[in-house]
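The structure is given below, and queries will be raised subsequently.
What you see is the complex with one protein chain gone and the rest in place.
Naming follows writing order (A, B, C, D, E and F), and every chain is counted from residue 1.
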Amino acid sequence: MSSGVKPMNVLAKLRNSRVKIRLKNNAEYSGVIVSCDTYMNLLLDDAEEYRDGEPKVNYGRIFIRGSNILYISFEA
Amino acid sequence: MSSGVKPMNVLAKLRNSRVKIRLKNNAEYSGVIVSCDTYMNLLLDDAEEYRDGEPKVNYGRIFIRGSNILYISFEA
Amino acid sequence: MSSGVKPMNVLAKLRNSRVKIRLKNNAEYSGVIVSCDTYMNLLLDDAEEYRDGEPKVNYGRIFIRGSNILYISFEA
Amino acid sequence: MSSGVKPMNVLAKLRNSRVKIRLKNNAEYSGVIVSCDTYMNLLLDDAEEYRDGEPKVNYGRIFIRGSNILYISFEA
Amino acid sequence: MSSGVKPMNVLAKLRNSRVKIRLKNNAEYSGVIVSCDTYMNLLLDDAEEYRDGEPKVNYGRIFIRGSNILYISFEA
Amino acid sequence: MSSGVKPMNVLAKLRNSRVKIRLKNNAEYSGVIVSCDTYMNLLLDDAEEYRDGEPKVNYGRIFIRGSNILYISFEA
Partner (left out) sequence: MSSGVKPMNVLAKLRNSRVKIRLKNNAEYSGVIVSCDTYMNLLLDDAEEYRDGEPKVNYGRIFIRGSNILYISFEA
């Protein structure tokens, strides 16, 4: 909680972890991070789109453009 | 799933693969990637526009400006 | 389909070809490309604005600011 | 039509010509170009604002910020 | 009308002149330019906010962030 | 009124002055400037949020991201 590790470095360590992502258009996605880069572009596996909190669409692999991300939540 | 290949490199390898693309205006497109660049600009062949999940408009070839892309989904 | 020519280079080769362009405000235009640049700014001749798929307004020549372009469709 | 003169250079040659400009907020203006720069900032004389295709407001001189421009139409 | 002085230079010469400014949120302001910079940031004196063409709110001095400006109109 | 001091320099001199700020989402804030930087980021003390011209929410200290600012008004 007080480690002070830079946010982008924490993101880089989330590989293979399941995260939830909200985009600027308020759509929400869940998936396992395959990789990310310094633009916050994300490659997710086993991705699902949520609507009103319920999973609705399953994707194989999904590439999310980092500039559209509002936030990424995950287990600490 | 744990290869850690950078997202843009994965995108570059999708040439000749069919992908689905959602843009910031929430329009959805399907097509075969002819080429892409580091701005995420995409050239698609055999492109279709989807509305409410149904293909509606067929395009020959389509050039999509990368800055408008929300995400790209594809088979792993 | 598998040439891998970069998207912007393909765009540069469309001079004298008729294309359809959709802008971020969802307006649609058709015209013959006179020239383009690396910002995707386009100069079109014999341009028409479409509404609901029908041509509505004729322009002489039109300069389109590249940053507003969603996509450009054309015959392969 | 096939000169290939870069779009910005064509714009620079429109000094003293009357053009129509549509901005991102969909407002439309007509005026005579006094000068422009590489950001597409425009100085117009004898400018009018159009609403629903009709001239509504007259301005003396108007400075338009280039980043808001959708397109500029003019006689070839 | 044909001087070709660059738009930003014309703006810099408007010090002590009254201008009208429209922002991206379509609000309109009138004021006397105290100073401006290359980002189009403006410092205005004796500023008024207009609604539906009528002055509504008086400000002492107002600093307007240039990136929000649609256009600036003024007497030639 | 004719000093010509650059807008950002005027902003820097407003430390300890009470200002009103309008953001791009049209929310309005009042507060005393603690400090600012060249991105127009502001730290305000004794900040209040206004709705329909009335103070509604009191904040201790508030950090406002400069890129969201429409304008800052203050006593000359």
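Everything below uses one rule, namely that a residue touches a chain if its C-beta (ideal position, glycine included) is under 8 Å from a C-beta of that chain, and two chains touch if they have at least 3 such contacts.
Here the structure is a predicted model, which is why all the values come from computation and not from measurement.
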Sole residue of A:V34, A:A47 or A:I69 that reaches the chain not shown, by the stated touch rule: A:I69
Touch residues of chain A, complete complex, unshown partner: 1-8, 10-11, 24, 26, 40, 66-67, 69-76
Positions on chain F contacted by the hidden chain, ascending: 15-16, 23-25, 27, 29, 32, 34-37, 41-43, 45, 47, 59-65, 67-68
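As a working rule, only the chains that are shown with their structure count from here on.
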Whole-Å gap separating chain B and chain C, where each centre is the average of the chain's CA atoms: 19
Chain pairs in mutual contact under the definition given at the outset: A-B, B-C, C-D, D-E, E-F
